[in-house]
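Removed: one protein chain of the complex. Kept in place: all other protein chains.
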Amino acid sequence: MWDNFDQVSLLLLVLVPLAGAVLAMFLPKDRPRDAWQFAIFVAAICFVLSVIVFLRYDYAAGGVQLAREYDWIGHPLNITLDLGLNGIGAPLVLLNGIVLLGAVLISQTITRRSRDFFVLLLALGSGVFGVFIVRDLFFLFFFYELAVLPMYLLIGVWGSSTDFGTFLRTKEYGAMKLMLVLVAGSVLIWIGILALYVASSESGAPTFNIDDLAQLQQAGEFSRTLELWVFPLFAVGFGILAGLWPFHTWSPDGHVAAPTGVSMLHAGVLMKLGAFGIIQVGMILTPTGAEVWMPVLIGLGTVNVIYGAISALSQNDLKYVIGYSSVSHMGYVLMGIATLHPVGLAGAVLQMFSHGIMTALMFAMVGAIYERSHIRDSLILNGLIKRMGVTTFFFAIAGLASLGLPGLSGFIAEFMVFTGAFRTYLPLAVLGVIGAAITAVYILRLLARSFFGEADPQWDHLTDASPVEKGVGAAFVIILIAVGVWPAPLLNVINTGVESALAVF
Amino acid sequence: MVPLLYFQLLGAALFGIGLYGVLARRSAVLIVLSIELMLNAVNINLIAAASYLNGIGRFDAFDGQIIAIFVITVAAAEVGLAFAIILRMYRNRGTVNVDEINILKW
Amino acid sequence: METGLTTNLHLLTPEFALTALAFLVFTVDLFLPERSKEWLAGLSVVSLVAVMVVALVMRPAGSVELYGGLIVVDDFGLFFKIFFLGIGVGIIALSWEYARDRLQHRGEFYGLLLFSILGMNLLAMSRELLTAYISLELLSFSLYVMVAYGLREARSNEAGIKYIIIGALSSAIMLYGLSNIYAALGTTYFVGISEELASPAAASPVLWIGVALLVVGLGFKLSAVPFHMWAPDAYEGAPLPVTAYLAIGSKAAAFALTLRLFAEAIIPAVNLWGEWQLVIAVLAAITMLLGNLVALAQRNLKRLMAYSSIGHVGYALAGVAVLGSDFALAAKGVIFYLVVYAVTNLVVFAGITAYYNREGKDDIADLAGLADRQPFTAAAIAIGLFSLAGLPIFAGFTAKFYLFAAVADGGMLWLAGVAIFTSLVSLYYYLQVMRQMYIESPAHDTHNAAAHQAHDEHDDIHQHAVHDEPPAPPMPRPSWLLAGTMGVGLLVVTWLGVYPRPLLGLIEMASKAIVPLG
Partner (left out) sequence: MPLAFLIPVFSFVACPLIILFQRWLPGRGAPLAILAIGGGFVVWALATIGFLGASPDNPACDVSAITGALTCHFSTDWFTAGVPGNEITDVIHLDWGILIDPLTIVLLGLITFVALGVQLYSLEYMKGDPRFGWYYAWQALFVAAMLTLALADNFLLLYIAWELVGLCSYLLIGFWFEQPGPREAAKKAFVVTRIGDVGLLVGILLLWLNVGSFSMTDAFAAVAAGELSNGVITAVAILLLLGAMGKSAQFPFHVWLPDAMEGPTPVSALIHAATMVIAGVYLVARAYPIFAASPEALLIIAIIGIITALGAATIALVSTDLKRILAYSTVSHLGLMMLSLGAGGWIAAVFHLMAHGFAKALLFLGAGSVMHGVGAHGDVDIRRVGGLRRAMPLTATAFSIGALSLGGIPILSGFWSKDEILLSVSHHLPAIFIVLAFLTAFLSALYMARAMFVVFFGSEGEDSHHAHESPILMTGVLAVLAVLAVGFGWIAFNWPGAFGGFGSFVFYDHAEGFHFNPLIAGLSVLLAVAAFALAWLVYVRRGWSHESLRARFAPVLRVVENRYYVDETYQWVIDRVVLTVSAALAFFDRAVVNDVGINGPGDVVRRVGVALRLHVTGHVYSYALVVALGVIALAIFWWLRSA
């Protein structure tokens, strides 16, 4: 029975949310609750699918599994919808399944035009799934753009504008910047893809298929100069989505503007697309370029870590703090990738997973607070623990995970990144460790300032997390702890993926 | 026999004059007339070329004349159409001065 | 070649039929009372469909020449015929309500439309410069009139005047080029030209001027920079359906001619093409750059679409520039792009018309809050714009990817780069429209969100949350015809975006018919 299912599982993974989005269009316009429940239904199916797919991935065998090829455009472009899961994609698929469900559940509070909201959200989910499981550059790009496309409306329509006194961040601005910056990144990616295609067609076998291109590369069909200028295109293009400094500002401002569910997906999975792309495309298809450019990338990654952490120090808006901490944590991912070292790379992938869960949890909780108080300013908020004990508890756990507390997933991931970096770029690795210490400072400041302490009477009206929020939070916390205590199930899969990824060097 | 080049120079001159007219004139009517001038330059070119080709014994020589006739016809139609629209403009705005015809810009 | 002017004449039945129908419409129009002129639209649609069927039925095996090679009936022509007829149907569907409410003499309107379609069909089939020119003029004359159709509207008149003056000018230039080519080569047949050019002796200033001026003429029809300046004015002034028609029909027709001309006359002459390829590439580059950049600054919707269409012409031209290297790929890319562009634009214009029919306004800012007032219209426009911007899952993405891949493969990666960059620019102004429709509220004074935060129930000094504005005044839903057009269009757009293969098959057949002989 499973074998038949494996034939279609990946295709379903992409089609289910897409179909869900299409069907959702035909829901009644003015019944938000129905839309929500329908979205939950779809997201739940996706979640189950992602779990099954993850479990079906046999890490002992390794390589690309559940592969399935569908003809799309034949000669002369030779584009095929070529699905297949590798050890790096598998955990991220799982991650997306989890976060998508969580985000949909959290979005209970969306009442205005909620149908459209969930349509876009599901479309986004489909795009993300797609990127993680395709083996063809055209479709990788296709799904990549599909994942970015809905963000504009999701933020622009359902977001919120904030006046910070000295400056203003409108949702229009946030959405527009996010969209344009990300698409600017994809411009680079697109050019890179075309360059590789041209190279392949010059070698007589025009193709967009990642594996075929990788073989061509191994066969030495790509000139060194080509790889030298194509890799930066991928590194920066995908890197932008991963919050690579100095192209990161779209991310915090996007968060500030975005509604909770969108923030969760944005920081939870969207930013992972970028890192995944660097590995899947940049590293595997242009290893020569990668080897040459990695020192630069790890340098930038370190800048991300320190820079993000330090700028988070002086932020007062909860979402800004988390946004910059995301920038900082994606820095670890970039560092890990740039080590080109098994442990470091595995750490990077694990960090993607753990950061996805962690930051999604944080945004969920901040969203819960914002829903009730309509404030995100940590200078005004205080003593939240009094009225919102559970929320505080979950937020604290997420915060501890992000400052790399052992026993929570963040620690193992960062630790592995450090080990990898120590093997390759020792001084930068030390800086990375210091960054983790700075993280502790701003997280604890935030906790001490807004969550602990005596509560003003003005917060007496606040109510604690709703059952749904509690459920999501609890689930995420459990995952954080589980991965922190027993990462082996994830790492077994990741290791095989890393092995094959590094095989090209 | 006068070499082809002379005719072509004449045509070019005429074409240039027409073009100048188009650029320099401010009355829509005169602009259209200048364009007619350019079309006549075309005709001169064509006929000259045709007879020249005939001279060197090219087979399908008299295409030129035929084309010229077509051009004349089309030109006539064009002028008619143009004047019709200009007339409509004159009715509405009371001017055919292209300096004043610029509601639509940028 | 001269033998048998009437052989295979039956193959022209579609064109004859079309001519007859046009006259029929004119005639019937004389006798129909004003209120029942809808029938003319119906008649035209039915007849167009009928002609389509006839054309398909009479498809010859391979390509057949008529009139001693003036006109050829082949798959390429057939494909574009069907394409044009389809566009005609779309435009009529678009203009139905509009014509009823806002145009006089709409009988002639449909008649002119039919004539212009006839012109386009002949254009796609003509294999000789003069024939091409005549067909072009047939198309242009109808358009001149249609643009100026708003009799009482100064804008419409002005658009007409500018259009016809520049049009006449460029046709004069084109003819001058034609005459030079004739003088240099002694022939005006595409095939003949390529044969003459094959001999290196052919190269001469006169010839070069001839080709150059020919290109200028085409450039005008394509509204390629720097011959584009008429386009924004004409688009803005013309009645909406005509604007749509300009954007979709005349461009497609001009490209049909360009493709055939380059394929059969110029590309085979390798040395000449070698010179011209770069020119075309540069034209393409500046066209997409200028079009998209200027579009950023537009306030009027029609004008915006004009500049955006200029930009898209640039993309297609980029495809033309690499026709020489891998013809099959490039031609397919260009034609595919044209079709997608046409369908997408049809959707967008249908949406704009649906809005215009209700409010009679065509500034971008007027669309504010459309998403609440006409959700489906807004969605249609949005999807259309996303597709034009080249975002998946819509046809625009696939088409752009295909075309740019072809351009890159043709050895012009830099051109592809420019194209990709400018499509990023285009995204910006498309998003501006989206923003009006989805984010802004109708009663929105400035774009400063802080302005209306002041009166907000949680008003503390540090942070404000902006809440949803009150829903906009309701607006009657679009007519079923327009809604249907949009619906069908959206389906096609999505379908082409997700599974373009069948269409590409047809395009392959079409492009095979005009593979360069050289």
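Per-chain numbering from 1; labels A, B and C assigned in written order.
FYI, a residue touches a chain if its C-beta (ideal position, glycine included) is under 8 Å from a C-beta of that chain, and two chains touch if they have at least 3 such contacts.
Predicted, not measured: the structure shown is a model, and the values here were computed from it.
Participant: Counting the whole assembly, list the visible chains that the omitted chain makes contact with.
Facilitator: A, B, C
Participant: Which of A:H255, A:H341, A:H355 or A:R376 touches the chain that is not shown?
Facilitator: Of the candidates A:H255, A:H341, A:H355 or A:R376, A:H341 is in touch with the missing chain.
Participant: Looking beyond the chains shown, say which of A:A44, A:A67, A:V292 or A:V430 touches the absent one.
Facilitator: A:V430
Participant: Out of A:E202, A:E221 or A:E499, point to the residue that touches the absent chain in the complete complex.
Facilitator: A:E499
Participant: For the chain that's not shown, point to the residue among A:L49, A:A398, A:A465 or A:L491 touching it.
Facilitator: From the options A:L49, A:A398, A:A465 or A:L491, the contact with the absent chain belongs to A:L491.
Participant: Using the touch definition up top, pick the residue from C:L197, C:V242, C:V294 or C:A380 that touches the left-out chain.
Facilitator: Checking each option in C:L197, C:V242, C:V294 or C:A380, the one touching the absent chain turns out to be C:V294.
Participant: Which subunit B residues would touch the chain omitted from the figure, given the whole complex?
Facilitator: Spelled out for subunit B, the touching residues are 19, 22-26, 28, 31, 98-99, 101-106.
Participant: Contacts of subunit A with the missing chain: which residues?
Facilitator: Residues 167, 177, 180-181, 246-247, 249-250, 253, 307, 310-311, 313-315, 341-343, 346-347, 350, 383, 385, 400, 405-407, 411-412, 415-416, 418-420, 422-423, 426, 429-430, 433-434, 436-437, 440-441, 444-445, 448, 452-454, 486-488, 491, 494-495, 498-499, 502 of subunit A touch the chain that is not shown.
Participant: Can you name the residues of subunit C that touch the chain not displayed here?
Facilitator: Residues 161-162, 165-166, 169-170, 173, 208-209, 212-213, 215-216, 219-220, 226-227, 229-230, 232-233, 275, 279, 290, 293-298, 425, 428 of subunit C touch the chain absent from view.
The rule is simple: only the chains that are shown with their structure count from here on.
Participant: Look at all chain centres (mean of CA atoms) and spot the one farthest from the centre of subunit C.
Facilitator: Comparing chain centres, A lies farthest from subunit C.
Participant: Using mean C-alpha positions as chain centres, tell me how far subunit A is from subunit C in Å, no decimals.
Facilitator: Going by mean C-alpha positions, subunit A sits 40 Å from subunit C.
Participant: Note the residues in subunit C that touch 2 or more other chains, in rising order.
Facilitator: Nothing qualifies.
Participant: Per the contact definition, I'd like the list of subunit B residues that touch subunit C in the complex.
Facilitator: 4, 8, 11, 15, 18, 22, 28, 31-32, 35, 38-39, 41-42, 45-46, 48-50, 52-53, 58, 60-61, 63-64, 66-67, 70-71, 74, 77-78, 81-82, 85-86, 88-89, 92-93, 98, 101-106
Participant: Okay, in this complex, where on subunit C does subunit B touch?
Facilitator: Counting only subunit C, the residues touching subunit B are 130, 133-134, 137, 141, 144-145, 148, 151-155, 157-162, 164-165, 168-169, 171-173, 175-176, 178-180, 182-183, 186-188, 206, 232-233, 236-237, 297.
Participant: If you look only at subunit C, which of its residues touch subunit A in the complex?
Facilitator: 326, 328-329, 371, 375, 386, 391-393, 397, 401-402, 404-405, 408-409, 411, 413, 416-417, 420-421, 424, 427-428, 431, 434-435, 438-439, 447-450, 453, 458, 460-466, 468, 499-501, 504
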